[in-house]
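One protein chain omitted, others in place.
Presenting chain A:
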Amino acid sequence: MEYRTTGFNGYAVQYSPFVNSSIAVGAAANFGLVGNGRLYFFDLTAQGIVAQKWYNTQDAIYDIAYSEQNANQLIAGCGDGTVKLFDTKVPDYPIMEWKEHNREVYAVAWNLVSKDTFVSSSWDGTIKLYSPERPQALLTLPTHSCTYSTHFSPHSPSIISSVTSDSHLRVFDLRTPASASNHLVHLIPIHGHAPQQGPSYNPLRPRHPPSEALTHDWNKYRDTTVATAGVDTIIRTFDIRHHKHGATAHLEGHKYAVRRIAWSPHAPDMLLSASYDMTCRVWSDRMATPNITPGSHAPSQGAELGRMDVHTEFVTGVDWCLFGGQGWCASTAWDERLLVWDARSVMNQR
């Protein structure tokens, strides 16, 4: 199924956590470089995808997140640094707006456990925590680096993570006391730790230069597993308990930067990715566990299960449907299209 978001290039897509036939898309005119943004609410019907409502914004919309509290509400992160809360019951304008960031907001995420807070991250190098009831952000977490993606752990109401252009995965725990560390509990170099000097030093170990990380996601079943991806095209999984030895698994195959990844809500090993190479790919990390044998820290290789290459421009958003048959997903791209498809069909082709 397909819907044309004419005049607007997709940036983010999400299924409603409440209604199995609702999808929202955040989009921007002129590839998000300059001009308006638009937020679409779609209904999946027997007749195809029907746009229920849309909202225009002053600047591009780069990311969206459905409220976990209220089925009608959704937040959007915008190019002008604002975060807007929309309610489908209220036409035309957002019901709340937070102007806290100095630069483009590239990610928003709702707290999946306590459901009463959400976060945004921005190119200004900060993550901000909000409550929909408060007019100002509750907390600012600095990353000092362009922060492309932020999430709550799906297993804890107080753990926030981010990936940034400095090639690091950060994990913050709000339960830690307020201190100079700003709740930072893990700082994981995605490209790998610096080499250990000494007799086991092998200059030829596979090495990767630091590269911008654009997206990450928490596994929905394995509560210490996080996947990251970005400019160097490799999707990596980490066990945040054992990150000293580097990534747990590498999923390699994308030709260009990976723009978004999402773990399956149904299978503990399955992951969906969207890339600048115009494909969406389905992967399995084969339930990889960290290799902690001394001297051999090579990450295991994941498997590509299938690929969807219908998009004709950079794919920027993917999401799994939480309901029904366990493979439905949606993707949006710069080709002005929202596609709804079944991951199982592309997996069977291979």
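FYI, a residue touches a chain if its C-beta (ideal position, glycine included) is under 8 Å from a C-beta of that chain, and two chains touch if they have at least 3 such contacts; residues count from 1.
Note that contacts and distances are computed from a predicted model.
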{"item": "Among \"acetyl-CoA C-acyltransferase\", \"Small ribosomal subunit protein uS13m\", \"Proteasome subunit beta\" or \"Trafficking protein particle complex subunit BET3\", the UniProt name of the subunit that does not appear here", "value": "\"acetyl-CoA C-acyltransferase\""}
{"item": "Touch criterion as defined above, residue of A:I159, A:V231, A:A249 or A:A343 at the omitted chain", "value": "A:V231"}
{"item": "Per the touch definition above, residue among A:P132, A:P154, A:P210 or A:P268 touching the missing chain", "value": "A:P210"}
{"item": "From A:D63, A:E104, A:E304 or A:D319, residue that would touch the chain that is not displayed", "value": "A:E104"}
{"item": "Missing-chain contacts mapped onto chain A", "value": "31-34, 79, 104, 123, 146, 165, 194-195, 203-204, 207, 209-212, 214, 230-233, 254-257, 259, 276"}
